[in-house]
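The complex is shown incomplete by one protein chain, all other protein chains being positioned as in the whole.
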């Protein structure tokens, strides 16, 4: 393994617990990751030593809290290569996608415009668009997913061809298939077809597990979430091109995001504050800052290399079991740590329940990707996902549980 | 004092620290409260023992996390006398107010309608309305604030008289003046003038410091925030009449809030899930649940009684200092724990800096209430606010610092 | 909570050899289609009424062992009952799934084996899918409609 997983494992307290008398094997990091001790300490440190509100306090405590909050913005910006004022904190990736939908899509698109997205998107990236379409009436086009779990980019080119696509929403890494999409390539294609096209990327599954440089991708918006990248719940971010952000009206309004308020109206603060209404997620930002430090210390290229090794072993192991077939790309180089599979004749719910009895946590269901489920011709899948604290010892319990499910539920 | 403050104080770690060589005197709870150890423990417990996502997991860990999350909803609902499915978790009170603005106001009001609010509102309660008015063109009427810091209810009656007011937004307790508004009375007046009128109350400052029974108030929406009621940052709630909530379209959309998604459109989940898109604030809910337990154990009537005693002493002490004048009601029975004041010839910023050097944390500025500042004829005020962990020992450092500011900055 | 609480032998029997599972029903009066938003499972239920009682009832669809077994056990318990009685029994089952004790264990027949499912909150919806579809089919019949489609949380 590329770094010392055994040492790292000790940083994640939940991993040392047992369930049903078995060692816990956590294979659900695509849903939410475990949180390492330094992150818990950072949040605790805020609560125990400088618990106060940010931004407006003239006292020492408030300055310390503000430093934690703005320091986290600086760290996150550095992680994704973005300028600080292009990072807006949100409660999760879903709010980040909604910010784009409300402050850009709903303010710029009309019935004659076209939006391009894909069949493999998470609901967070498409439902805000479907909802906006109800009010605005634009057209949505869908890039299909090929048999091998990759986006059909030839079809994408055709869908872009008439130059009418003004907004693209695409995921960086699929939470179901694991597919890593060529978002830089798609952005370039979209801009070539229409130089004014705005590209929004859902990077929720990418940032935790590989190096990401948002400006280098050439995209306008990039959404991410803290709880999948070793950070706490309750915080996410929208990374955006500052020049674009500056032109956008706010979405959530209230305290902290105004310049002035009279009974006649309000004027808006500069970015990124304009998009952060109300008391922000202060402890959560402190935690996310520590998570960024934690990931940076290991190195995201190391995380990625580690996952690729694991994924190769998991794919091999899974396909050795009769009746199992894996969705998505076979080549670990083309994919992230989420592996969806089916087991012939056994419903995912039953797989999940059986695995739980073996101490193995996997996610079963539609994974908030109903259009993709329809495309795959299933109602649900079982999904095992690995992260930096998993190792090869986590594979045998999974396989054992699957064998048991196959024999127990076979009709 | 009505309960043992000395014992309680030990539950709040930040309070035992020093700043600038002085004992910390925290008088800024109206901005954000300190967080007691049981709340920190509850969040830590989630991260250390059952870190996982909620709702869709079929494994043990996810069930425990779901129980924490839904248990918090149950506790909060019980605290304010509301049914569980009438409690929507948000990231803060500001999001709760925006939820009302987006899912009710923007879906129901047009250019011929009238909204009624007051001159003492926090920006969270008025900017979403000013923002919506830009798009919808309704009229906003303002209940003025009388000299004694009370709402002018006679004028309110006149403003309601023509029966055109369809939406009322009013704060329960002012974060600047401390005034407790008769929201039940205002709701009744509004309904008498127009039976279809919807009443939204900003209860952010009320819930932390007094017993609140939302259904008994006869209002439709009630916003609150976790970080001012001994809870963590990053969580708030909208309490709403379920029948009304049921008729409302969602605001933030994405995962977890849908019934089905196809390329044709999405259908929405039942309440309250419909309004909770994406991975929720799980640790924060666990913390908020523990905060509700903490407040319930002390008893909010005890908290209120304690604060009233403190406020009486603080008002008396402040008014003994030459040049100090207090804004808002003089009678502690009519007010909460926030006391705004001015010191002749000394700017609030300078007051704040001087007090900080005495270890005393107060807030200075416009407190996100610019229309009220205009009404008071000031740009800013200094505000000391007390809570359950303050006691009479916290008064002398405040007064000492104010005397020092008066002599240092006097021109 | 162990796996055996959930997967009792009776449940597995219904899962492996479901009763009244069929894609059509002769003389069908009502057809309802229900789905579970959580797992995407779908169920078609067809009802034939005679003399104000459940004369025929078949289900079809895809789902986990619990939802399939529960629908199968439901049909056996419900066929032959008057519509009102069947509704009452469905309500009894629903209460049992929410942790209350059944008032009609003898009438639920194999349905009582699902009592343990109440301890697995995410699976409660699976066990209820067939019962709630039956309730809906009867109510749809009573309002005079013939078809009903529901995606529901209960």
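Annotations for the structure displayed:
Here the chain labels run A, B and C in written order, and each chain numbers its own residues starting at 1.
In the analysis below, contacts are C-beta pairs under 8 Å (C-beta built on N, C-alpha and C of every residue); 3 or more make two chains touch, one makes a residue touch a chain.
Here the structure is a predicted model, which is why all the values come from computation and not from measurement.
Shown chains touched by the undisplayed chain in the intact complex: A, B. Residue A:258 is the one among A:120, A:143 or A:258 that touches the chain missing from this view. Among A:157, A:269, A:321 or A:334, only A:269 touches the chain that is left out of the view.
Where subunit B meets the missing chain, the touching residues are 20, 347-350, 353-354, 356-357, 364-366, 370, 373, 378-380, 408-409, 411. Interface with the hidden chain, as seen from subunit A, comprises residues 56-58, 60, 62-63, 66, 258-260, 267, 269-270, 273.
Going forward, only the chains that are shown with their structure count from here on.
Seen from the C-alpha centroid of subunit A, the farthest chain centroid is that of C. Our note on geometry: subunit A versus subunit C, Cα centroid distance of 37 Å, whole angstroms. Distance from the subunit B centre to the subunit C centre is 46 Å, each centre being the mean of its Cα atoms. The multi-chain contact residues of subunit A, meaning those touching 2 or more other chains, are 20, 349, 353, 356, 364-365, 370.
Shown for subunit C are the residues in touch with two or more other chains, namely 38, 120, 123.
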